[in-house]
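Complex shown without one protein chain; remaining protein chains in place.
Should a chain be cited, it is by its letter among A and B, assigned in written order, with residues numbered from 1 in that chain.
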Amino acid sequence: MKRREFIVAASVFAALPEAQASDEAMRAAIRAWAGGEPPPGLLKIDIAELVENGNAVPVRVAAHEPVAGLALFTPLNPEPEVVHVTLGAASARPEFSTRMRLARSQRIVAVAQTADGRCWQAGVDVIVTLAACVEP
Amino acid sequence: MRAASLLLLALALAANADERRSGRDTMSVALRALQADDVQHPAQLALALGREQWSAGAKSCASCHGEPDALRGAATRYPAWDRGQSSFLDLPGRIQRCRVRHQQQPAWAPEAEPLLALAALVAQQSRGLPLQPPRGPELDAAAKRGERLYTTRIGALNLSCAQCHDERAGLRLGGSLIPQGHVDDYPVYRLEWQSLGSLQRRLRGCLSGVRAKVWAWDSAELLALEVWLSRRSAGMAMQPPGVRP
Partner (left out) sequence: MATRAVITLPAAIKAGVAFEVRATVAHAMETGYRTSDAGARLPRDIVRRFECRLDGDIVFAADLFAAISANPYLAFWLRAAQSGELSFSWRGDNGFEHRETRPLTIA
């Protein structure tokens, strides 16, 4: 765990100019994982609409049919990837939950991939409020 | 006649209704859910560490206290006055005192991981119980000092605690809702810290937030504030460890 002596920026993603993903970087990351440009499709993304602190945002991604993989991406974090999930044969539900970091308000994108290679994506808008009182 | 007096009683109670709100109740639904679910609670690793720490060593906590739940109610009665040492003790301070005096171990640094883990474990045993800070001449005097500190403008921003947490609680500062600043859920896992932290850590954060001199760990000022704040929150049900943004 981080040592007390380190003074850290209020957000884990201190705004450094070169560290900014973009829609294009996200699309490239999605293409790399999905093997193509996934068309829009049905995916359930459970996440708070309004987030008080972007350091630990619970998120759940669920498909409506069996899938082999699920992945999450962001356009406006320093990097576009969040997590790539592989579901094996003993998977009982095509879903997973985790806690993610959000640097700022943005539209996060989830992508699904079936065993026979079909892909689709869906997105959801999340508003992130930043701490008003910054402490060292 | 009886109906009329019951109605009067109901009106009187409503007029004196407790307007205090825990920070839990003004948080988002998602964060409230995180705090309420033991499995998802961000402090669960710390609690597991606390349970290990409880039974560790030759003179473990367990060797004197038995199971952690033997300390149910203990966390409601802090800060306390230690007559022997003539000092005030908050819960982490009490744990440190045990460690040094009864376990013959060196004190931990402030906010050390095992210290907070034990504080979380002990505080958790009092979940659902009302805060019942103790009284006495020294504590009463400290509460008065703490109240004075609470209502004094400080720092480059020239703000007092009361201006935000009494007068403007419920309003917004930037995008954040200003809480009333109750101390019912400490230690808290603050998402901003990405770790557990004590009330003293939170107070020091506020002090630097208003660009004031940050009082030292276990300073007279911080302890006096803690004594005052525990009385300000007296009677509210504890739900430690908390989760806060």
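Quick note on the criterion: a residue touches a chain if its C-beta (ideal position, glycine included) is under 8 Å from a C-beta of that chain, and two chains touch if they have at least 3 such contacts.
In this text the structure is predicted, and so the values were computed from the model without any measurement.
Residue A:Met100 is the one among A:Ile47, A:Met100 or A:Ala122 that touches the chain not shown.
Hidden from this view is one chain, which touches chain B at 39-40, 42, 44-45, 48-49, 51-52, 194-195. What chain A contributes to its contact with the hidden chain is residues 1-2, 5-9, 12-14, 16, 19, 55-57, 60, 74, 77-79, 81-93, 95-102, 136.
Criterion: only the chains that are shown with their structure count from here on.
Computed from the mean C-alpha positions, the centre of chain A lies at a distance of 34 Å from the centre of chain B. Interface of chain A with chain B (complex): residues 1-2, 4, 10, 12, 48, 50-53, 55-58, 129-136.
Listing the residues of chain B that touch chain A in their complex gives 27-31, 33-34, 40, 42, 109-111, 113, 173-177, 191-192, 194-195, 204-206, 208-210, 245.
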